[in-house]
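One protein chain omitted, others in place.
Entry: chain A
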Amino acid sequence: MNSTESTDVLVIGSGFGGAIPAYHLAAGGARVVVLERGPWLSGDEFDQDFELGSSYTRIFDFVVGDGMSVLGGNCVGGGSVVYFATMPRAPRFVFERRGGIGRRMWPASINRDTLDPWYDRVTEALPVTRYGWDQVPYAGGLFAAACAHAGRTANPVPSAVDLDRCTNCNWMMAGCRYDAKRSLLLNYLPAALAHGAEIRPLHEVQHLSRTDDGGYRVHYRIVDDEDYRVLHDEGVIEAKIVIVAAGAGATPVILRRSEPDLGPMPPAVGRYFSGNGERLNTAVFDEDRVRSVLGLSRPGGQAYAANQIGRGPTVASWDRLDPDLPEFERYSLEQLYFPPGLGTILAQVPDATGPTWFGAEKKELMRRWQSWLTIFTMSEDDNEGVFGPPPATGNAERISQQMLGRGPLRYVPTADTRRGWAAADADVRDILERDGLARVMPWTNDVVGAYTVHPLASCRIGDDPETSALDDRHELRRHPGVFVTDGSAVPGALTVNPALTIAALAERAIPGIVRAAQERGVPVTYHGGLPEGSTVSARPPALRG
C-alpha cells in the first residue's frame, strides 16, 4: 500500500520567494520540502558556453506571451542563479503609488520605513555591498561619464557580487562558475539544507487540492533532465502549509489550475501583472567621440569597445526617481549587458532605410557590437498584464527542449505606460547622443511584444480584496494556509531592480507564516537568524534514500 508522503511545509520554487521561507521554517523546526521544476547546478557546472544544452539553456527560461515575454530562472536557486545581482532598495515614493486603481496599492502596513529593517536583513545575508568607481566596469563608466556630460548624476549600484572572485566575464546569465555572484546557492539554500530541508529538483508542481483536515495536497510531475517537454511520473505530497513561490510568471498559473479542486481564486490571481516597466535602448558609440568628448581611454589605447567586459548592470542614473514628478513619469536608467543569443535580435538600426531589426543594415550594426551600450529603463507600468487559461502543464507550452515556450500572459501597454517609456527613450537619447557620442534606438516591441526579466504583481498583496490576491501577511484570500512570497506578491513596478524588495518582503512575511504553521499544529518557532553564508555553491546531497 502506498501511503501519501507528507510534510509540514511545502515550498514551490527555490528562488528568493522560496529559499527564504525554506530556510526560516526549517531553522525553526518545521519539516520542509522544496519542489523546484529546474535542475540543480552549481560551481563548475555553470558553463561559459552558448551551445543549446549547456547551463545557459538548462537554467534559463524564456516564455513568449501575447504582448509580453518573460525571462527568468529555471533551476535550484531560481532567478538568483541567472540574475545580475544588482540590488538597490526601492525609492520611498514607490510605496505610495496608486497605479490604475486610484488609491494606494501597497498595504497600509508597508512603506519604505517599515520595510527598511527587512531590507537590512537581506543585505546582510546575501550580502549586498556598495563598491567604488575603481570597481566599475568600462560600460558603467561610459554611462556615468555620459550622464555627467549631460549634467546628470549616476551611481554605482549596490550588488551581491563578491568582487574578489569576479572576473568581469559577463557570463552571469549562464550561472557564475566562480561563485562570485552571491546566489541563493551560497546562503539561504545551504542554510535550509543544513536545517534538514529537502530540495527536489526537476519536480514541476501542476496544481493543489485540499485534504480533509484543512491542509493541502501538492501534485507534481517529474521533468526530464534534458528534454523539458517530456514529463515523467507524477506524485503528491501533503502539507499543512503551502508556500507558492514559482515566480510571477508561474505562481498564478498553478493557482488558477487548482480552481477545480480548491474552488475559485480571488479575482486578482493572474491579473495586475507588471513587467516592472522595463524597456531597453541600445546605443552604438563613436569611439573617437568617447575619447575626445568624454576623455575616456583604456590601457592599451581603446576608448571603449568593451561591451563584453563586466558584470551586467553596475551604474544607474536616478535623476528621474523624483517623487515630485507625476506617476508614470518616474524611472531609473541603468547600464546593462545582455549577451548574444537573446541580446542582439531586438536592437534596431538608427535611420534604417529597410527593416530596423534584421537585414543588411542590422548586420552592419552588429559589426560594432563591442561599441554597444545597453540602457535599461525601469518605469512605472500600469499592471496591465492578465493571464489567460493555464496551459496543460507548467506555465508554458514548451517549444524547444529547454528555455523557449509559449505562455498565456497577455499585456497591452496602456497610454500611461507608453508615456513613461517615451519619456525614458527621449531621455536616454538626450544623454547619449549629445555631441555625437552615440546613436540610440529602443529595442523593438514589434517582434515578441514587450519583455521583462522582472515579472511582478500577478498575485499581489494589498488591503483591498478586489485588487489584491493576498492580505498583507501574504496569505491567499479564501485559501488559508497558502502563502505567496515571490515576485508575484509585489503590488507593482518598483522603478529599480526588484530582487532585494522581493526578498525583503519574503523576510517580512516569515513571522506571520510561522504563526499560521503553529496554529496548524506544526512545532516551529521564529528565531530571526540569518544564514551563515558559504563561499562554495550548494550541491545536491550525494544520495537520498
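Throughout what follows, contacts are C-beta pairs under 8 Å (C-beta built on N, C-alpha and C of every residue); 3 or more make two chains touch, one makes a residue touch a chain; residues count from 1.
In this text, contacts and distances are computed from a predicted model.
From the set "Tryptophan synthase beta chain", "Gluconate 2-dehydrogenase subunit 3", "Oxidoreductase" or "Amino acid ABC transporter ATP-binding protein", the protein name that UniProt assigns to the chain left out of the figure is "Gluconate 2-dehydrogenase subunit 3".
The missing chain, though absent from the display, is touched by one residue of A:L296, A:L336, A:A396 or A:A509; that residue is A:L296. Of the candidate positions A:N155, A:N383 or A:S537, contact with the hidden chain is made by A:N155. For the chain missing from the display, the contacting residue among A:S14, A:S42 or A:T57 is A:T57, taking the whole complex into account.
Touching residues on chain A toward the chain that is not drawn are 48-54, 57, 64, 88-92, 119, 123, 128, 130, 133-138, 141, 144-145, 147-148, 152-158, 167-171, 177, 229, 296, 298-300, 305-306, 308-310, 315, 317-319, 321, 332, 339-345, 354-355, 358-360, 362-364, 366-367, 369-370, 398-402, 404, 406, 446-448, 496.
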